[in-house]
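Note that one protein chain is taken out, while the other chains of the complex remain in position.
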Amino acid sequence: MSNRRTVIPFGPQHPVLPEPIHLDLVVEDEHVVEAIPSIGYVHRGLESLVDRRDYSDFVFLAERICGICSFTHSSTFCQGIEGLMGIEIPDRARYLRTLWGEYSRIHSHLLWLGLFADALGFESLFYNAWKIRESILNEMEATTGGRVIQGVCKVGGVRRDISNDFLSCMDSRLDAVEDEMQELVKVFLNDYTLKKRVCGKGVLSAEDAYALGAVGPVARGSGVAQDVRMTDYLAYKDLGFKPIVANSCDGYGRCEVRCKELFQSVDLIRRIITDIPDGDVSVAVKGNPDGEYFSRSEQPRGEVIHYIRGNGTKNLTQFRVRTPTLTNVPALVAMLAGAELADVPQIVLTIDPCIGCMER
Amino acid sequence: MYGAVIVMKMLKTIIKQFTHKPVTTKFPAEPAKKFEATRGHIVFDPSKCTSCTICMKRCPSQAITVDRANKIWTIDRFKCVICGGCIEMCKFKCLSMENTYSAAATPAERGIDEYVITYVKPERPKKEEPKAE
Partner (left out) sequence: MNMEVTQISVSDVEKTAEEMKRQGYRLVVMTCTPAVGGGFDITYSFDKELSLKHFRITMPAESDIPSICKSYSGAFVYENEIHDLYGFVFHGMTIDFKGTFIRTSVPYPFKKEIPEPTVTKVKKEDAA
């Protein structure tokens, strides 16, 4: 009887999935033998729009690749264009981009923690996580004008400045947020029921994580210290960044990495607020991009690559994005092999799938 | 002992429920939160627009149309993503941002705002005096 296999379709509509991804689970008894993913439910062909829009307007479109890591998408795109045109952005703009990037990391991780708690059936924890996220979103809205789509990045710098007074207010408000997050994270890392659902589930060894090209918290939760913030882009070289790594290689490890990154981001924001230099926030941009460039940065979900090619006209000719979720899919397939059917939803969620991002 | 600790923790949470205001707001009674910087909607000043069409050409979502012949400036509120790009691009400062959201609408009703451009080109040699004849 043991080798009778059944194929169970999982998704694209499933309570734990905020976005559509389909998995064919080949099941033997209660164990998943193989998982075959397929995507394409929300493919918009956004990348091909690039040759029809002015490169400086495309920032707004690049930002809309994803609703959660929108800021990082726009800053990565701008970074690519600036790299092509040899523009050096002012220091204050560099710091502000880092600041907003870290705020969006906190908000993304809190969103994930909430969704994860919800998937486990722990609804009050979900409310609490999203309650804290709301205060982060308020800061975002007060400084940029948008809750999730910030629209502050532009080629050559940023559109809005934050006054130093406001920055120090933000600093003091962070203390309250940090206290609330401490309470929240305690539950995530110590709760008996929660641990039962994540410890030892979705195991991905460090070797597999590296070989399959996993990035972000998926790689770091498996003990691979891989973080683009270790390279010297934006203000990270001044801030002296050290990645957070967990060695348990399972769902708990990935959860732990995200929980600890919340406080790391808070620390980074504090450092930014104390160190931020005064000055302009943007430089004038003249000319058109010519050549090709691989721009990369660290999103909440991992490393993102924007490939940009221009030919000296105001329209870019090529634009391709590789988002972290796409490269985490092989890792997900490896995690699901051997898992129990009842654990599949949680395991899928531990990679923090962002399907809209993945398909552009 | 351990039980007592848990009860104390729960008590703290329970007391909080009575002493603190709810985190949500009672929306219609209390206005929705907004900030100085909130991008609410685009406001158009028809007396300054010279129909240069830069806003139409550069709008990322093609929400703006400018009809030069009939002097009509149109914005589709459903297409507009409120990026604020047009405000920066406009050389004549006829666009601005307000921090209130535009009123409820459907694409057919009140979704498209039309403005008649009232700008009159000033006479050549003089610079500042618009001649409204």
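The letters A and B name the chains in turn, as written, and every chain counts its residues from 1.
Throughout what follows, contacts are C-beta pairs under 8 Å (C-beta built on N, C-alpha and C of every residue); 3 or more make two chains touch, one makes a residue touch a chain.
Computed from a prediction, not measured in an experiment: that's the story for all the values here.
The omitted chain makes contact with just one of the residues A:F166, A:F263 or A:Y293: A:Y293. Touch with the chain that is not drawn comes from one residue among A:S48, A:Q182, A:S205 or A:T274, which is A:S48.
Here one chain is not drawn; of A:M230, A:I244, A:V283 or A:A337, the residue touching it is A:M230.
The chain omitted from view is touched by exactly one of A:P18, A:G67, A:P330 or A:P345, namely A:P330.
Considering the complete assembly, chain A touches the hidden chain via residues 36-41, 43, 45, 47-49, 51-53, 83, 210-213, 226, 228, 230-231, 291-296, 303, 305, 307, 309, 315, 317-318, 320, 322, 326-327, 329-331, 333, 359.
One rule holds for everything that comes next: only the chains that are shown with their structure count from here on.
Separation between the centroids of chain A and chain B, computed from CA atoms only, is 28 Å.
Looking at the complex, you find that chain B touches chain A at residues 23, 33, 35-39, 58, 60, 81-85, 88, 97.
Chain A contributes residues 53-54, 57-58, 60-61, 64, 131, 134, 138, 141-146, 149, 151, 159-160 to its touches with chain B in the complex.
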